[in-house]
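Before I ask anything, here is the structure I am working with.
Note that one protein chain is taken out, while the other chains of the complex remain in position.
Coming up: chain A.
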Amino acid sequence: MGFRSAVITFPGSNCDRDMAVAIEQVCGGEVHRVWHGDATLPEGLDFIALPGGFSYGDYLRSGAMAARSPIMRAVVEAAGRGVKVLGVCNGFQVLTESGLLPGVLMRNAGIRFVCREVALTVENNTSAFTHRYFKGQKITIPVAHHDGNYFADDATLDRLEGEGQVAFRYAEEVNGSARNIAGVLSEKGNVLGMMPHPERFIEAAHGGIDGRALFEGVVKGLVRA
């Protein structure tokens, strides 16, 4: 069976098509589009992506309503079985709100929405998502967010750093994130949340291709669910 993936669309998601195209072009295989109100996921998935956007209009807190939608029960269950789950931007916020990743994404320290290309450092290059990068590699990926200021208590941050769960760090000041954290892995390493948008940098016409290696890594994963 070929590579099977799903992109979840919540009301207010707006990067779901970009995500699906990136997966189609880089990973290939079958990309299923799944609606938030669905209770079940397609069978035999290798990879689930939660896209960027403004799910439920960011009501209550970014990602809070989406994290409680019917499909997320199935996503949490699939993550527990080891299926790879990527959350980008609003998808990262949904992952923290659903408890799949620790911490929370708060309002940017500078108050303003930040929309530009940012420099990142690859901190962990052994995960299913990041093994196609070099450790310490400087890459450029666009961000576009208002609530990207990662926060967790010091004990949690120490644990994330100690266990290699920090996937990416900002190599410049972007949003006030604790310890410049831009992307976080789950304990088992099969869930990745990140504020930058790798799906927006997969072909030269986008202005950069540094996001491509992430999707290549997912399909040629070291860890296969």
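Methods note: contacts are C-beta pairs under 8 Å (C-beta built on N, C-alpha and C of every residue); 3 or more make two chains touch, one makes a residue touch a chain; residues count from 1.
One rule holds for everything that comes next: contacts and distances are computed from a predicted model.
Asks: Which of the following names does UniProt give to the chain that is not shown: "Spermidine/putrescine import ATP-binding protein PotA", "Sugar ABC transporter permease", "NADH-quinone oxidoreductase subunit H" or "Phosphoribosylformylglycinamidine synthase subunit PurS"?
Replies: "Phosphoribosylformylglycinamidine synthase subunit PurS"
Asks: Identify the residue among A:A152, A:I181 or A:I202 that touches the chain left out of the display.
Replies: The one listed residue touching the chain not shown is A:A152.
Asks: Using the touch definition from the top, which of A:D58, A:E97 or A:D210 touches the missing chain?
Replies: Selected residue, touching the omitted chain: A:E97.
Asks: Who touches the missing chain here, A:G29, A:G176 or A:G208?
Replies: Counting the whole complex, the residue in contact with the absent chain is A:G176.
Asks: Using the touch definition from the top, which of A:S55, A:N108, A:Q165 or A:N190 touches the missing chain?
Replies: A:N108
Asks: On chain A, what residues meet the omitted chain?
Replies: That gives, for chain A, the contact residues 60-61, 64, 68, 96-97, 102-104, 106-111, 149, 151-153, 176.
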